[in-house]
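Only one structure is covered here, and it is reproduced in the block below.
Here the complex is missing a single protein chain, while all its other protein chains stay put.
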Amino acid sequence: MNKELTTQFMTINMGPQHPSTHGVIRFIIDTDGEIIHRCDPDIGYLHRSIEKIAEKVTWQGFVPYTDRVDYLCAMNANWAYSMAVEKMIGVEAPRRAEFIRVIVAELNRISSHLIAIGTTAMDMGAFTPFIQLLREREYINDLLEMASGARLTYNYICIGGVMADLPLGWSEKCEEFIHHFDLAMEQMNRLVTYNQIFINRMANLAVVSPQMAQAYNLVGPNLRASGIKRDVRRDAPYSVYPELDFEIPVGKGLEGEVGDCYDRFFVRVEEIRESLRILRQCLKMIPEGEVMAKVKKTIKPPAGHYYVRHETPRGDTGYFIQSDGTTSPYRLKIRSGSFTGMSIIGELAKGTFIADLVAIIGSLDVVAPELDR
Amino acid sequence: MNLPELFFYLFAGVTVGFAVVVAFSTNLLHSAFTLFFLLFFMAGFYALLGGDFLAMVQLMVYAGGINVLLIFGTMLTADVAQPERSNLSFQGVLTFFSGVAFTAVLLAVFEHTTWPLLEQPAEVGPTTIDIGKLLLKEYVLPFEVISFLLVAAMVGAIMVVKGGKEQ
Amino acid sequence: MNTQDAFQLIQAKVSAPIQLLEGPTPSILVRPQGLVEVLTFAKEDPQLDCQVLTCQTGSHQEDEIRLFYHLLSHEQNHLFVFECPVPLSDPKAPSVTSLWPAANWLERETYDLLGVHFEGHPDLRRIMLPEDWEGFPLRKDYVTPTSYHDSGFDLTVDNRPSAITQSFNLSKGDEKEDE
Partner (left out) sequence: METLFLDLGLPHTLSSFLAMTVWAVLLIHFLAIYAGVTSWVERRVAAKMQSRVGPNRVGPQGILQWLADGVKLILKESIDPEGADRFMFYLAPFLMVCGVFATFVVLPWGSFIIPADLNVGILYLISITALVVIGILMAGWASNSKWALLGGMRSAAQIVTYEIPVAMGLLPAIMAAGSLQMGHLMAAQGWAPWEWFAFQNPFAALSFFLFFIGSIAESNRIPFDLPEAESELVAGYFTEYSGFKFAAFSLAEFGNTWVVGAVTAAVFLGGGNLPAFLGESAILSLVVFTAKTLFAVFLLMWIRWTLPRFRIDQMMDFSWKYMLPLAFVAFFGQAIYMMLTYESAMAQQIISHGMFLVFLLVLFKFTGRVMLNVREQLSPVNSPASDLVAPAQPTVETEAQAVTE
């Protein structure tokens, strides 16, 4: 009886083809029954060398590639890059263009958060909210299609402004949508957010303390869920955000500790509300005028390196661009929220269940193309 | 030959067949799964004898509960499918002799007992009411004692599991 | 606090030689020998208070790889850039994983794509590319391979015969023989 029982860990490959890894990611997990002992994320399955491509294309030519960096919020990626280049060449977009940018980017933020919330709910086994939210996202896609002509990769915001003005009657349609969406969001909250099973699954799970969030360089909603009130739109204001009135939601530990999965989820729900607020204000404030600044056809920014931060739905996305004064970037690095968000998963997953790992991935809102670039 | 008799021989044959598989299979898991069918067909015997309640309890407790746990445990064992030593080679001679001896005793008992033969029961009635009455009236003390024993066993099991976790 | 102030503060307190680089984005140049010392100071000094390593990357210059460390302070709301040149002949830099766990993956990415060896890194493996990939793609002298490990597959053109194309070819061949 004194002989010690020998047990083995079971090594499981979760992915690359797994229903809930949100793209092509692989986790090598050692489990003791269902409890994870080690979780080693293996990424790179969607690595498309976008940073290398940047060195081969012109400054304007890279804008469509930014769409592909994170296809869930292509507008924001467009904008982040365009903003960086505008800063380098010292061009300012016209005021109307800035408003249009804010409107489309916030719409895109909503649609991205809808996917984040929906997939989290789907990972929890609730399939209906996901489809319901996809339906709402379709309306946003309709709106963005009216503006840009595309539904997923827009290539709408370009260096110096936006590609085209909003069509006539677009604002009314947008207001109609906002009114509808307010109610739809409440419905969604009743279905998922306040569902006791859902709360039980998410609360007190994978708690990220503020120190840990900073050490692991979490950004955006993930950082704010840990109680750190940091948002690039406020810290390093760009565009017309200083004129707008909006709150920055932070995790309050509604159902458990501050920084658990439920907080990360709920911060996104609240951010959608704030985005709606921003949209309402912008639709009122938007002036008439040009939508495109005068930009030279061949851009040659002065040599040097730049680092531009932008608040995308996945948080503080940094574009590090080094120019040598030629027609294409010398070195371009996209610092993405998913990448650092992913690096914490191995730490968080220890001691949780396999089902929890799925919740953690969902709550951190990791998007594979942005992760691998 | 009437239908129950036909089924009796059918069940008997199948049960013996499964028993052979359980005993001689080198794959422990096959044995465990086959044991399920063995227990399942045992319930058939009870049903044929008119013990409807007993048959169902046999199904529920043995086939549904104990056997599932057995399979559960077997699955958690390392290398069940390829055991280094099959249960055939395990002290074969001793097993053979003890088996023969046991069979001999069984046969002897079987031969020397006078079995009370029932007059062919005209109809097999429900036994549940009788069992219930017996348990709660005539044998209420043994029934309660056994219940108490089971509760004690359960508490003991919990204690053992808890102690194991603390270590 | 701007970079000049930070530079003066670090120069006063830290023995390692640093240098202020002017440019569109001013930055502080540190040699690899003094990197950990300077960055530790930047993290722990209450005035700098750079709790977050927000971005770590590198860029291939002529004969060196220049590492960039973007440090961010949430409390003070400022961002500093530290540059660290490592020679191409011996690309080695100390790892800052012990200061910021986030550096783990960021350094792995830099190692993977630029080939900088971070000494003291707990788990320096390739992260994006396969383990057996040769070369470092983001270096300027990187030649895009035409095949993967002499496997015979041309990576630039996918002309592997699939089962369907093969069956077509076969039928064409048959016809030719018939003629």
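A, B and C label the chains in the order they appear, each numbered from 1.
Assume contacts are C-beta pairs under 8 Å (C-beta built on N, C-alpha and C of every residue); 3 or more make two chains touch, one makes a residue touch a chain.
No experiment lies behind these values; they were computed from the predicted model shown.
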**Message:** Using the touch definition given at the top, which of the shown chains does the missing chain touch?
**Reply:** A, B
**Prompt:** In the full complex, which of B:Y9, B:F24, B:F72 or B:F96 touches the chain missing from this view?
**Reply:** B:F72
**Asked** Considering the whole complex, which of A:A116, A:C174, A:I272 or A:I321 touches the chain not shown?
**Response** A:C174
**Fill in**
Even though one chain is not shown, chain A touches it at residues 10, 12, 18-20, 34, 121-128, 131-132, 135, 139, 142-143, 145-147, 161, 163-170, 173-174, 176-177, 179-180, 183-184, 186-187, 190-192, 195, 197-198, 200-201, 291-292, 294-297, 353-356, 358
**Message:** List every residue of chain B that touches the chain not included in the displayed model.
**Reply:** 2-3, 6, 29-30, 33, 36, 40, 52-53, 55-57, 59-60, 63-65, 67-69, 71-72, 75, 81, 125-126, 128
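Assume only the chains that are shown with their structure count from here on.
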**Prompt:** What is the distance in Å between the mean C-alpha positions of chain A and chain C?
**Reply:** 23
**Message:** With centres defined as the mean C-alpha position, give me the chain B-chain C separation in Å.
**Reply:** 66
**Request:** Using mean C-alpha positions as chain centres, tell me how far chain A is from chain B in Å, no decimals.
**Result:** 60
**Complete:** As the complex stands, chain A meets chain C at residues 43-44, 47, 49, 51-52, 88, 214-217, 219, 228, 230, 235-236, 302-307, 309, 316, 318, 320, 322, 330-331, 333, 335, 339-340, 342-344, 347, 372
**Fill in**
chain A partner, complex, touching residues on chain C are 23-25, 27, 51-55, 57, 59-60, 68, 70, 74, 77, 79, 81, 100-102, 104-106, 109, 113, 126-130, 137-138
